[in-house]
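One structure follows; several queries about it will come next.
Note that one protein chain of the assembly has been removed; the remaining protein chains are unaltered in position.
For chain A:
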Amino acid sequence: MPLALLVICLTFTTSSPPGPALTARVPASLGGAGQDVGRSCILVSIAGKNVMLDCGMHMGYNDDRRFPDFSYITQNGRLTDFLDCVIISHFHLDHCGALPYFSEMVGYDGPIYMTHPTKAICPILLEDYRKITVDKKGETNFFTSQMIKDCMKKVVAVHLHQTVQVDEELEIKAYYAGHVLGAAMFQIKVGCESVVYTGDYNMTPDRHLGAAWIDKCRPDLLITESTYATTIRDSKRCRERDFLKKVHETVERGGKVLIPVFALGRAQELCILLETFWERMNLKAPIYFSTGLTEKANHYYKLFITWTNQKIRKTFVQRNMFEFKHIKAFDRAFADNPGPMVVFATPGMLHAGQSLQIFRKWAGNEKNMVIMPGYCVQGTVGHKILSGQRKLEMEGRQILEVKMQVEYMSFSAHADAKGIMQLIRQAEPRNVLLVHGEAKKMEFLKQKIEQEFHVNCYMPANGETTTIFTNPSIPVDISLGLLKRETAIDAKKPKLMHGTLIMKDNSFRLVSPEQALKELGLAEHQLRFTCRVHIQDPRKEHETVLRVYNHLKGVLKDYSVQHLPDGSITVESILIQATAHLEDQGTKVLLVSWTYQDEELGSYLTSLLKKGLPQSTS
């Protein structure tokens, strides 16, 4: 199955309000990973700018399919020419894993944007990933350490809420997402069209991060993850309390607790949770954290305090919460120590490494406990014990009997259905696009979104392109003179304005007709309409004129109607003259003449006169 990079094409068609047609089709295309979890990569075209959102890899594959097919973006020509920028939302490998491959091996030299913590932690994870693939599995044709370094040199770090001008038209802005340290949502804006990409986010705060937040930016499109599209979760507190209680009870009766974790993200949350609990309850049992990349990562957590939640931010003056008092580095020999202890060990699914070693040592004792804080892939030891298997066959045909307690605690930092809806409510987008989720679940959420917010919702499959029509407003410059002239009377009421629209060099200007003529070097032409109206009136000409004058004066109260000495009448700038008919003296011919600008009034006047003069006025 060839794995195509999913491309969603978004064409912003501008349709203008009534008036001269300003319909300009701006080809734009949006690409991404939809209806699937893992390997996020979305391409957005917005008003002629191409932006790539995330550049992830798929954990499940070990061949070419693990990276997105970048040839999909452009067949010929360099990526750098096609893409204006790349944005990485956070450091998880399914969002940034393909970055060195993309920039160094496929070749991309443009800017890559990510937040400071992501920039700091991302290379550690990439290096770790590279080590496992190349050094352990012995793969060749993989990116090298140098490539990671080169790739990171292209990264531009952004702050939260900082508007970064990528080029003259394209700007991006990061919002807090709360998924992992440094996770961000990005707003991409060109002119008045904008897209918000959420990456992964979490709407309920946890022990170390706050909740995602966005202002009412009303984007044209919101691209949101939908991992938990059909789930509404229970309060976090219950889970935390259960977790702490389990650990506490086991430690109190002298058992050992093993918590297999992945090095970053949840591990830090659980550490904080246990650390504060130990502090609160004055517990003495040691907590260990298996060494390795964790220490480096913890170091970054200490540095990026501003990205954490309220409690940690507030108390760090007294003490940085990530400087753990009770949590110490783990040494292999500690596993055999007597007495209670809690150990965090990698990897999280118990499939290899230190966590499995410790598990084998402790599994036989029913006083001990293992807590799986996350999801386990089928086939791993973690999955087996979670599904209730008590006898495990290890390598070398050993049978391991599991007597220790097995617990499952879900600590996942994605927004649930309610959270997604809450974010949509906050941002008020005009369209929503769901990615990063399963098709069936997205269907439900799509229906809900359309029902509750009355906005269009899309859920493109891999490789599909979605086009969204927008209704952008187009800024037009107006000369100050004209504005003052036209709005001098009353600024409060809506008013029709006359002027000439000049479209030149990609800009729109509204100027007065005279100036437009001058600029364009054209001579002014006057267009005049004349109309004759026959009126049956036996009286003298000047009497007829007087009658017409009186009549008009009575009807058109708001206009200046004047009777000129030469026997003609003016209504504003419209001229009315009366002459007797050549043949029939009883019929008077009224000559009405007006310029093009007064068309409205002129035609009204004609129709008024055609109705004849009222008899009573004499």
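One rule holds in what follows: a residue touches a chain if its C-beta (ideal position, glycine included) is under 8 Å from a C-beta of that chain, and two chains touch if they have at least 3 such contacts; residues count from 1.
The working rule: contacts and distances are computed from a predicted model.
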Name of the absent chain as recorded in UniProt (options "Histidine-containing phosphotransfer protein", "Integrator complex subunit 4", "Phospholipid:diacylglycerol acyltransferase" or "X-ray repair cross-complementing protein 5"): "Integrator complex subunit 4"
Residue of A:G48, A:P205, A:G254 or A:G353 touching the missing chain in the full complex: A:P205
Identified contact with the non-displayed chain, of A:R241, A:K325, A:R485 or A:K610: A:R241
Chain not shown: contacting residue from A:D81, A:E139, A:D215 or A:D584: A:D215
Residues belonging to chain A that touch the chain removed from view: 204-205, 207, 210-211, 213-216, 230-242, 244-246, 248, 276, 279-282, 309-311, 372, 386-388, 405-408, 417-418, 421-422, 425-426, 441, 444, 447-448, 452, 491
